[in-house]
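Please see the structure below; I have some questions.
Only a single protein chain was left out; the remaining protein chains are all shown in position.
Right, chain A next:
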Amino acid sequence: MTDYLIDSPITLAKHIGQSRDLWQLKENDSGERGWQLSAPEIFSALRSPDAMESAKQFFFAPRENIFQFDGNQFRESLPAPEPFALVGVSSCDLTAIAYQDHFFRDDPHYQARRQQALLVGYECLSPCAKGFCPSVDAGPGAREGSADLVLHQLQEDQWLLRVLTDTGARALEGLVLEKAGDAAQTQRHNQIEACIEAFPDDSHIHAGIEAINSNSVAQETWDAAGIQCLSCSGCTTLCPTCSCYGTSDHTTGDTMIRERFWDSCLYDGFQREASQNNPAGAAGDRVRRFWYHKFSREFFQASDNPGPADRYGCVGCGRCEVTCPGVIGVHSMMKKITE
């Protein structure tokens, strides 16, 4: 597919904003960053891991009603959003969306929202605060197919606009753009290499991944981490690849509604059975399971169908490190494993 040069993300936003709602990262009056419905005239230049919440909420809703039963009939409550675009998703979060796309490939609720979305990526030129995307093959360059369009800044007023999907190409129809030459591609390549170089040492991540995959982490390490896990659910809530949900039924009059909501495998109740038996009854086992899901190659999702999900469950965004009150987020935990 052809790549283009564009003077500003705003030019792009104005164009796609004609047919879609635009969501971008914004800062509120208190200085907190998050996804907001936005006008096309501004480009925030925030990167998505600067916001606590990832983009997964756009597709996998924190809470939603799944169906309704009125005594005779089941009615599915499928969402029907208008077309929208997420502008400025960093590579790690794009990789996470691709991972979730695979997990929820048959989930009508997820897909109803996902089909309406246009993903506009935004490649980082310098490392973010706690990130380590290069070590888990998730960035800083956007992975093939993980976005529809990708923005990469070359100069103050010159951006490389990469087109990764047909949807992306269609979204550009009507916009007259100059094709990008080799020089632009080379510059992008060099900038990404420089960004990778600039990441701080994360040998503890590599060593942690190897220790997990060779099953050489002592049980005591997990148990000690288990004492520190306060089961707050922060890690699983903010992690862009976590996908567990729970359901509960509410009845009013004759109508029963089933709601589903984000769950957390760090809760004791997550796997407890009615008999009170719990295969992960010890907190340390729950912590271990979480990190195996993120880093064990046994959990690669699609062995028969190599693709976006055939990868680690961690995209290196660093959110769990920030949000974990127990000091067992990704950097802390991998250091403990490898100490």
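Criterion: contacts are C-beta pairs under 8 Å (C-beta built on N, C-alpha and C of every residue); 3 or more make two chains touch, one makes a residue touch a chain; residues count from 1.
Going forward, contacts and distances are computed from a predicted model.
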| item | value |
| --- | --- |
| Chain excluded from display, named as in UniProt, from "ABC transporter, ATP-binding protein", "Serine palmitoyltransferase", "Formate dehydrogenase subunit alpha" or "Aminotransferase" | "Formate dehydrogenase subunit alpha" |
| Residue among A:L125, A:L177, A:C232 or A:M256 touching the omitted chain | A:C232 |
| Candidates A:P108, A:G145, A:G181 or A:P325 - the one touching the absent chain | A:P325 |
| Contact residue for the chain not shown (choose from A:T11, A:S44 or A:Q57) | A:Q57 |
| On chain A, residues whose C-beta touches the chain left out of the figure | 21, 23, 26, 28-37, 51-53, 57-59, 61-64, 79-82, 84, 113, 227-228, 230-234, 237-238, 246, 248, 250, 261, 263-264, 267-269, 272, 276, 322-327 |
